[in-house]
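Just passing along the structure, written as structure tokens.
The complex appears here minus one protein chain, its other protein chains still in place.
Entry: chain A
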Amino acid sequence: MSAIEFLNVNYAYQADTPMATLAVKDFSLKLESGSFTAIVGHTGSGKSTLMAMLDGLLVPTHGSLRVGEVTIDSHADKKTLAKLRKGVGYVFQFPESQLFAETVLKDVMFGPLNMGVSLEQAKEQALTALRSLKLPEDINDRSPFELSGGQMRRVAIAGVLAMHPRVLILDEPTAGLDPQASEDLLNLVNQLHQKGTTILMITHQMEQAARYADHVLVMKQGQRTAFMTPHELFGKPDLLKEAGILPPASVDFANQLVVHGLKLTDEVPLTIEQLADQLADHLKQGGRANG
């Protein structure tokens, strides 16, 4: 069974008023359990509204969605929404702005405690989450507000991971982080994916979508423009242009080579490593490599 299913979902802000605007229109999609989906699209394309429905923060105006065995429609009650949230973790944009507790450990323990686990169990889950984010243990009793920006971000993410979500939503998790911190964070997300967590990541960085995701969902004006593998998507320049998406730098570079009359292979180089492999093969075959 698929992990997540949207069925003819509409969402209208200020529904039943003259101001009503449809943010998501007749949206249907199935996501497999353990998949990694990158969600791309411009501001106002409906991607955050879609994710808010997955986390039970909004309920569909029409249609329904299912996460695991929990189904949500416009009549969903509080109990059902609470059940939904138990399995879904949502790392908001700039999550560090939501830290609140007096110590790092208390902040990370809040989520598990809220879900009803024992104090001891909550502490255990919090410590494991903090360790997985490679945070030094001596910060556990410090105020989260004394930490550096990158550390605050990791504490906030630990707070979500400590709840052991089966579905993890991340909204631009690397925005504002330096390159090393970004890479570390994405590697962690990838590890969670390897262990079976279903990942949905909103991103503006096509390099991230190309490197980590198995599918890319392209949103435009509340509807899906495309849902396909990075290979398919980034091999379709017309579709990208129409959706206003710049391809990853490696794809762009290969396209430039084609413009200059040099086609490497039919395989789109999704990462710089793949591009370098293709180039090295050609250069060595050409016998002109002098290294």
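To be clear about the criterion, contacts are C-beta pairs under 8 Å (C-beta built on N, C-alpha and C of every residue); 3 or more make two chains touch, one makes a residue touch a chain; residues count from 1.
We adopt the following convention: contacts and distances are computed from a predicted model.
Asks: Could you tell me which of "Energy-coupling factor transporter ATPase", "Hydrolase", "MerR family transcriptional regulator" or "Heme chaperone HemW" is the UniProt name of the chain missing from the displayed complex?
Replies: Answer from the record: the omitted chain is "Energy-coupling factor transporter ATPase".
Asks: Of A:34, A:87, A:150 or A:235, which sits in contact with the chain we cannot see?
Replies: Of the listed residues, the one touching the omitted chain is A:150.
Asks: Provide the residue numbers of chain A that touch the chain removed from this figure.
Replies: Counting only chain A, the missing chain is touched by 43, 148, 150, 175-176, 178-181, 204-206, 246, 249-250, 253, 256-257, 260-262, 272-273, 275-277, 279-280, 282-284, 286, 288-291.
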